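A single protein chain has been omitted; all remaining protein chains appear in their positions.
Chain naming follows the written order as A and B, and within any one chain the residues start at number 1.
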Amino acid sequence: MSSISIAQFHKVFFEESLEGLDAMESALLALDDGGDAELVHSIFRAAHSIKGGSATFGFPDMAALTHEAESLLDQVRDGRRAIDKSIIELMLRTVDCLRGMFDRAQSGQPLADADSENLKQQLAAAVGHNTPAAAAKIAAKPAASSGWIIHFRPHAGMLAGGNDPLRLLRELAALGQLVVEAQLDRVPTLDALDPSECHLGWRIELTGAVSQDAIKTVFEWVEDECDLTIEPLVVAAPPPAPAVEAVAAPAAGAGGAAGTARNAAASSNDAGSVRVAIDKIDGLIDLVGELVITQAMLDQFREDFDASRLALLQHGLAQLARHTRSLQESVMGIRMLPIGSVFNRFPRLVRDLSQKLGKQVKLDLVGEHTELDKTVLEKIGDPLVHLVRNAIDHGLEMPDKRRAAGKNEVGTLRLEAFHRGGSIVVEISDDGAGLNREAIVAKALQKGLIKSGEGLSDEAVGELIFQPGFSTAAVTTDLSGRGVGMDVVRRNVVDLGGNVAIKSRAGQGTTFTITLPLTLAIIDGLRAAVGGECYIVPLVSIVESVQLPADAVRSVTGGGELFRFRGEYLPIVRLHQQFGCADARQQIEEGLVIVVEADGTQIGLFVDELVGQQQAVVKSLEANYRRVDGISGATILADGSVALIVDVAGLIRLQSRRKAA
Amino acid sequence: MAKILAVDDSASMRGMVAFTLRSAGYEVSEAENGQMALDTASSSKFDLVLADVNMPVMDGISMVRELRTRAEYKGVPILMLTTESNTDKKMEGKAAGATGWLVKPFDPEQLLATVKRVLG
């Protein structure tokens, strides 16, 4: 049974251990910057959990390595050893090594390799014992006797600590024949008695082939809480064969479990899981309870309903709607995880990169607790890594250059996450040199992306680096020159339903702003009719909807249409043209223009009319059909028909491409 | 059936403990740290508490100390889940009022044997 029941917790163990390693790493890096003792505790805690877990879940190699690391940390924690660079370095290597072990564990490969063995030796050497930790304990030969006399007098506080002599005597009774004599000489008066204190003592005769160790085991927990003597009843020669002794053999049981467990973990690797805080689950259970009550309330109307109770029914339905909505939010909340888990990998990255490049970088992380949908979180890591690499490689200058520019030699790189409306915003900003306008324009001209650099706004120049095939590196380094361009970063973010925008000021720095949806699964939208079809426009993108007179629209050369909105001319995208809908209204004054915004750009979407607001459960169009420009997904309406969800950012990009062409 | 409170910040450990005990028919509640355990122990009375030592927010030892000040937890068995290397933690736990300990690593059989031993 143990192998089956243990294996199912491997996945959770892997996940939490990897999180623990992340925490260990960031604490080590903070310690490197001169952190406090609490950091050592948290590092120790992480190592300790991994050690305990790996031993329990059948990964002895991992447990052995962590054991050495823990011993070293213990010395630091106790103040027996001062923390220094070499220990931090050793610990960082341990973190990396353990990550590798977890990788191998997940794919069912042997955990230990030459590196891990080597590291273990080094840790052991640092701790000060080169002999293997599991030095053979020479078990004391159990003294044996045909029986024992035990004098047992608990200290007053033993009972309150949960050790009941009744239990201890029952355990002794399981070993052999007992004769128990209680000693009542020290009991107080009834008035003076505190029932939680023990004033009794016992003389116990235990007969049978019982080892002294077996008796000591019974009293193991109370050694310090009682007066105890164990004497042989009759001295006898030791029996020829060693007495049966229960030796705990966890290694054998757990080791056997490892094989099956690994298979199980490997086969379910892709399923993915979310760790959920208990209070979130409690909240859900409460809500379901509310729902059940409401349902029971509404159920009454089935039996017995007349018009006089209409108000009550309406009240019940409103309550049902409210609970359903809260339940939906709570269920969505389960998928939400703090972005800190992604941010945590950056201190190490920044440290390594800046050392390699000879730059000095201070990393500020803000808003680590901001929660994101798990899917978004998993996919946002790579784009962020790319942007951070870029910022250090191209954005921040070398110390001498910074000094020459009158700046602090230490550059600042700031990662910040926060909520804005229905979105999550992640900003990556540096106080470096800003975009090199000349280099970008020159490159764009060379690549034929633009015809002339004149009159291009800073924004437009910034946009250029997101164009496919554009490489920002004036000098390609091994850091950024990896064939992944900013176009891929944008593409990844857009695939998540988000957007990337850039703002740069010469000499002052660059800020990338990533806007992400709170969740991918559900959006709030307005339902718009176009011909016989229905489109959902995400509410977050909508600025306003306006009805325009025919003369408010100007045609421009090249076939585009513009209208004036709050002092600016915005292009109009006719959805019926974009998506080829038949029987749609053609005259501007007969329909509606919805002003939408993405990436700081606004356009007008021309539709027949707005039908209403609704929540749409997003279904992937790609998964069920194929990718369509201007459409981010589909949803199923209450009547069972399908509505497409408009990809506002995509439409804006299409529009600007059209304009540029 | 006896009610047991399992306290561990490690979800895998807690999961294993809770699963094993539930499979054996015990009623198990879970808590992620000492503070949450104290809250849970206020709303419901447990026959046994199993607690990890090293936990964020509130460690197991502070939790035991606090729990023992409550009249309804006098004499209730509280076991620390600890490791062999932590001999002084065992003693510290005992001094705070713990009943005993269960040494990590343990497998489900060892866990059940210890729990049965304590609960009778």
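We adopt the following convention: contacts are C-beta pairs under 8 Å (C-beta built on N, C-alpha and C of every residue); 3 or more make two chains touch, one makes a residue touch a chain.
In this section, contacts and distances are computed from a predicted model.
A.B. asks: Which choice in "Peptide/nickel transport system ATP-binding protein", "STAS domain-containing protein", "Nitrous oxidase accessory protein" or "Cytochrome c-type biogenesis protein CcmE" gives the name that UniProt lists for the one chain left out?
C.D. replies: Record says "STAS domain-containing protein".
A.B. asks: Can you list the shown chains that the omitted chain is in contact with?
C.D. replies: A, B
A.B. asks: Determine which one of A:Gly147, A:Pro165, A:Gly367 or A:Gly497 touches the chain that has been left out.
C.D. replies: Result: among the candidates, A:Pro165 touches the missing chain.
A.B. asks: For the full complex, which residue in A:Leu18, A:Ile88, A:Ile149 or A:Val180 touches the chain that was left out?
C.D. replies: Spelled out, the listed residue whose C-beta touches the missing chain is A:Val180.
A.B. asks: Return the single residue from A:Ser86, A:Gln177 or A:Ser196 that touches the missing chain.
C.D. replies: Only one listed residue reaches the unshown chain, and that is A:Ser196.
A.B. asks: Residues on chain B that touch the omitted chain in the whole complex?
C.D. replies: Chain B touches the missing chain through residues 45, 71-76.
A.B. asks: On chain A, what residues meet the omitted chain?
C.D. replies: Touch set of chain A with respect to the missing chain: 159-160, 164-166, 169-170, 173, 180-182, 184, 187-191, 193, 195-196, 198-200, 202.
The definition used in the following text is that only the chains that are shown with their structure count from here on.
A.B. asks: Would you tell me which residues of chain A are touching chain B in their complex?
C.D. replies: 1-2, 5-6, 8-10, 12-13, 15-16, 42, 44-45, 48-49, 51-53, 55-57, 63, 67, 70-71, 74, 159-164, 167, 170-171, 196, 220-221, 224-225, 248, 250, 253-254, 257, 275, 277-278
A.B. asks: Show me the residue ranges of chain B that touch chain A in the complex, using the header's touch definition.
C.D. replies: 9-13, 15-16, 19-20, 23, 30-32, 36, 54-56, 68, 74-78, 81, 83, 85, 91, 94, 97-101, 104-110, 117-118, 120
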